[in-house]
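Missing here is one protein chain; the remaining ones are kept as they sit in the complex.
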Amino acid sequence: MLFAVFFPLLLACLIPFLSRYKHKVHTGFFVLLAPLSIFLYFVSFIGHDFEPVMKSYPWIPSLDITLNFHLDGLSLLFVLLISGIGALVTFYSIYYLHKSERLGHFYVYLLLFMAAMFGVVLSDNVFVLYTFWELTSISSFLLIGYWNHRERSRYGALKSMLITVFGGLSLLGAFLLLTVITKTTSIHEMIQQADLILSSDYLPLIMTFIFLGAFTKSAQFPFHIWLPDAMEAPTPVSAYLHSATMVKAGIFLIARFSPIFSTNEWFFIIVSGIGIITLCWGSYMAVRQTDLKGILAFSTISQLGMIMAMLGFGTEAAIFGAVFHILNHATFKGSLFMIAGIVDHETGTRDIRKLGGLMTLMPISATLAFFGTFSMAGVPLPFLNGFYSKEVFFESTLELNNTSLAFAEILRTAIPYLAVFGSIFTFVYSMYLVFGTFRGEKHLDQLPKKPHEAPIGMLIAPSILILGVIIIGLFPNLVNESFLAHTASAILGEAYHPHEIKFWHGFITPLKMSLVVVGVGTVLFIFRKKWSGVYQAIPGRLSMNKVYDTIVNGTKTVSARITNSYMNGSLRRYMALILAAIIVVSLGTMYLTDGFTIELHPDTLADIKLPEILVAATMAIAAITTIFTRNRIAAILILGVVGYGLSILFVIYRAPDLALTQLVVETITVGLFLLCFYHLPNLRPRTESIGFKSVNLIISIGFGLLMTLIAISAHSSKWYSTIADYFIHTSHDLGGGDNVVNVILVDMRGLDTLFEITVLGIAALGIYGLIKLRAKKGAE
Amino acid sequence: MISNLAVLPIVIPMIAGILLAFFHKKIPLVRSLAKILTTTNTLVVLFIWLYVKENGAVILETGGWEAPYGIILVADLLSITLVLTTNIIGIAAVFYAPASLSKKQEEFYFYTFFFLLITGVSGAFITGDLFNLFVFFEVLLMASYALIVLGGGKVQLRESIKYVLINLFSSMLFVTAVAFLYSVVGTVNMAHIAERVQGVEQKGILTTIGILLFFVFGTKAALFPLYYWLPKPYTVPNPVVSALFGALLTKVGIYSILRVFTLIFIHDTDFTHTFFLWIAGLTLIFGVIGALSTNNIKLIVAYNIIPAVGFMLIGIAIFNETSLSGTVYYLIHDMIIKAALFLLVGAVVYLTGTTDLRKMKGLIHHYPLLGWLFFLSSFVLAGIPPFSGFIGKLQLLKGAFEEGEILIVIVGLLASLLILLSMIRIFIQAFWGEKDETVTVNKAAARRFTLPVVFLLFFSVFLGVGAELIFPSVEQIADYLMNPEIYIQSVLKE
Partner (left out) sequence: MEIIMSILAGILFTTGIYNLLQKQLLRIIIGTGLISHGAHLFILTMGKLKTGLPPILEHGDTNPDHYTDPLPQALILTSIVISFGVTSLLLVLAYRASKENETDNMDLLRGNEND
């Protein structure tokens, strides 16, 4: 199983080399190797006696992140889909992508995606699952942006990435919470602790996170908006990622976790509710599209909604329906995408308004398309698989579990009607798609190319899929017991006993519903032009795309506005904000923690003597004068006065070394000041507004006050004797000197001194550079 | 003798710096010497790292003065891991420098300043003495002042002034706070302070001093609401200088907070650490808002420093073993990726001649490797697995959940998305798009820039994919930080 995940990755590493020979052998042939071999390997697991397999490989055991690959029925279905459709799509792409394209890139991304997808469906470890989950988003981003010279491609790529990564991160949130609650990172161990999770206070949050992850990935309303824009990717990619596999990762996720959550009523309400809304909205909007791939995109959205809704129902029948439809959808939608690609390839356009009447020119494609669309529409014909799963869907909407919440009850009654509503539009867009393209008038003059049937190679892959449609249609029970039943069991968390699927059940409600769909659908399709005005009203100008655009553009404009409002490059502004924060928080802390103490006991304080007072007063006055003076020389000299005052204080408080140093340093500094500022303009009169002054005043007084208060409290809280006593004791004996300060500087704290000198050295070199090395004028 | 190991990571680069000052005119010689010396120093540090990992912290009493009286150097696993990371970045910087700097800048002591910056940073990580920490802060700041002004014109000098002034102010505040603390507990040795703080009854004043120190370190670390000075000045010097700043300077700040608030001020965590959580959240929010606000690609990267620091502070605020392991892991990750990003963006600016995103397009067609490296580093930065950012973030957020702090996790997750948006916007706008045939392509220069970036990103990937080889050590560090008495005992030898 490790092989399944890593073979595509390994191959991806080789592709850049293999693609050098692309003019001899199309790179796609090498790529085909991976999905094909994996498909063949996993097909052998199908059988009545299938038992889940678990394989573990260590990765980061200390974080409980282990490569646990768990192959149960659910993952088996997905693995086969990914590899099977993968093989067909790769084969198709060989004919779709010309050798002049950057094939190497394309196939590296594709293989990356394939590996990631295998990882998602096989991982039992939540964090490994998350890793692969994000990797699918990244590879999808690259594939959508494959033709990145197009503006639309870039837009679509960013959109899909943002929405799916948003979902991914929310999924990470869910996984983190689940891990913290259950103390395990393994999904199957979490399922065993379902009760613990269900009784957790964080349950609503976990479910929200998981739903966000699943709904964004599976393009559920209102997150569906990325999928239509993802159609900018080359068509094989749309067929593969954006219809058959990646978008089903969300479905997979809900299915994977449904043994834990399905008993919760909100699971039903949200998953079914969103699913059914998506079904209706997607099919309704599909009718309005003009781009073939646009129709298919909305169709995919709608079909995913339907599967999601069935998972939400949670009944045995519904789960089976969901599983069955996952398979069926992959067959018909995959083939339809490929045919849309063929039409595009052969006519040069996908605009349905320019197409029409291609039946005679492209008979094989048209035939395939008819099978595909009719199956999608759920037309009651015994050889179309789409009909069977739709029947199961209708049936399941009628047999919902009883609920206790009033709100859920309303939903329960509404669901069958909404299901029919959505299916009617499904019918309409299916007919619109196939008839609009292959029947009706030809507009050959509007087509960029002269259309003809596609090369045989391109037709093989869709033909195989349509063959699947027919075979499953004819023998719906073929894969039932040996395959799908295992999948259903995995989702239900208990053994599922398959029922036989029959074409004819008698004239029962689901069949009536189907007939209503076909009847009303036909009428609506024929008179499509008459009622298309309804789109002016709904959605009208409302659209989720606008919301997205507003948010994404908004992040830019709003953040620019916020940031520019305070980051204006003004040093004063920055200082003021920093100081204000320090003052408010520190004073607040002091107040809240009762941090202020003052001790006025004369024994602990030095006496107040006149000389000191005089010096202090002079210093204070000098300091204040610096604010008012206008003469730069005077200001510098006054600063010197403060410095000299300080050295006098050092003398008074018995710090001779300090006094000396201070005296020397102060003198040099004043000299430097004079040197540097001699040539600069004089101090201007301060013409600031009162507001400016008072803000400055408040901040500076506040800060001075803060420091004084802390100093007084700190000095009043001397709880310990100082380590300096030790210095006095040992200075002579161990330090070999009587001047304790000197001994401290050169010995006990010699390291400080060493690096203090280093600082001076750097300063000297820096100054030298500043003076000597000048950028040329206007060099910047 | 083994205890002397602790001083080597400080002394080797210092001697290297001084040595290179003498040959400053002989550029080829200086370049090769610098490469040899950083590599040697890194190997020495690697050796110490291995030793410490096996045998526990190496403690050196400088000058033979016993703790707590002399200056004590403590090379514990946390310090030495960070020193090792610093030196790895140093290697990348030295190899990138010749391609990026002008001859004149190299001649005017770039390498000397570089080595002294490494000295200061390593010293700050290793010292066990609060006042000595101040001295090392000054060494690294002074080196950074010299580097930021190196060969600068108008804009560079203008922004440098702001940078110097704000840092000067916070340094003054730092010494003052150390003095206050000295007054209360009568010592400047960190282990000794920690021990004495635990024995104090009335702790209000200590909390206040603690908050003051938090602001000092927070200013260096660029936390909300103190970060205003950071973004712009970080964009003006040469990219190699920006990379060193972005990778190292703020991290010294956050390291100091980590050290001081897991060792010393842990007496009122309800108050202090709850406050930190708010600061962390606001830092994340305002940081990403800043990163989204501009079209200047250097500025985008510079703003991205801020939310990263916010992430690291979450771990300190939550203060449990899981979250602290997250902080430490994130710290290592962020040092590397920030250096890589500044170097990358520097290369882009060099090759295109503009910092304005709107003037760039289709670069990937000319410089594919550069483009993919940028793409990769965007995901590394946003913490997408399996890269280094994820492991740290995982632990941080898990730790927050363990304490029931839901809101900060949601903020953290959203911030990750927006960080990714800010980066991927650059990728889409600058690298994707039509090939611009009009530009002159300088493949040779691009190649010189890429090698150091590849070197750094190798570690980013390794720290993610090979986390098993590193994480147990980080877990050990987190456990150690949660039990400060180990530190105290090993320093004071009780």
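Labels for the chains are A and B, by order of writing; each one numbers its residues from 1.
Rule of thumb we're sticking to: a residue touches a chain if its C-beta (ideal position, glycine included) is under 8 Å from a C-beta of that chain, and two chains touch if they have at least 3 such contacts.
Only a predicted model underlies this, so the values are computations on that prediction, with no experimental measurement involved.
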Which of B:S256, B:N296 or B:T352 contacts the chain that the document leaves out: B:N296
Touch with the omitted chain, as defined above, among A:M114, A:V287, A:M575 or A:M590: A:M575
Residue, one of A:L361, A:L398, A:I471 or A:M707, that touches the chain absent here: A:M707
Missing-chain contacts mapped onto subunit A: 568-572, 575-576, 579, 598, 600, 604-609, 612-613, 616, 619-620, 623-624, 626-627, 632, 635-636, 639, 642-643, 646, 649-650, 653-658, 661-662, 665, 668-669, 672-673, 676-677, 679-681, 683-684, 686, 688, 695-697, 699-701, 703-705, 707-708, 711-712, 714-715, 722-725, 727-729, 731-732, 738-741, 744-745, 749, 752-753, 756-757, 759-760, 762-763, 766-767, 770-771, 774, 780
Touch residues of subunit B, complete complex, unshown partner: 131, 134-135, 138, 141-142, 145-146, 149, 153-155, 157-161, 164-165, 168-169, 171-173, 175-176, 178-180, 182-183, 188, 232, 294-296, 299, 354-356
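What we mean here is this: only the chains that are shown with their structure count from here on.
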Gap in Å, rounded to a whole number, between the CA centres of subunit B and subunit A: 26
Sites on subunit B touched by subunit A in the complex: 14, 18, 21, 62-63, 65, 68-71, 104-105, 108-109, 112-113, 116, 119-120, 123, 131-132, 135-136, 138-139, 142-143, 145-146, 149-156, 161-162, 165-166, 169, 173, 176, 180-189, 192, 196, 200, 202-209, 211-212, 215, 219, 225-226, 228-229, 231-232, 268, 271, 275, 288-290, 292-294, 362, 379, 384-386, 390-391, 394-395, 397-398, 401-402, 406, 409-410, 413-414, 416-418, 420-421, 424-425, 428, 432-435, 467-468, 471-472, 475
Sites on subunit A touched by subunit B in the complex: 58-63, 65, 127, 130-131, 134, 138, 145, 148-149, 154, 157-158, 161-162, 165-166, 169-170, 172-173, 176-177, 179-180, 202, 205, 552, 555-556, 559-560, 562-564, 566-567, 569, 571, 573-575, 577-578, 581-582, 585-586, 589-590, 592-597, 707, 710-711, 713-715, 717-724, 726-727, 730, 734, 747-752, 755-756, 758-759, 761-763, 765-766, 768-770, 772-777, 779-780
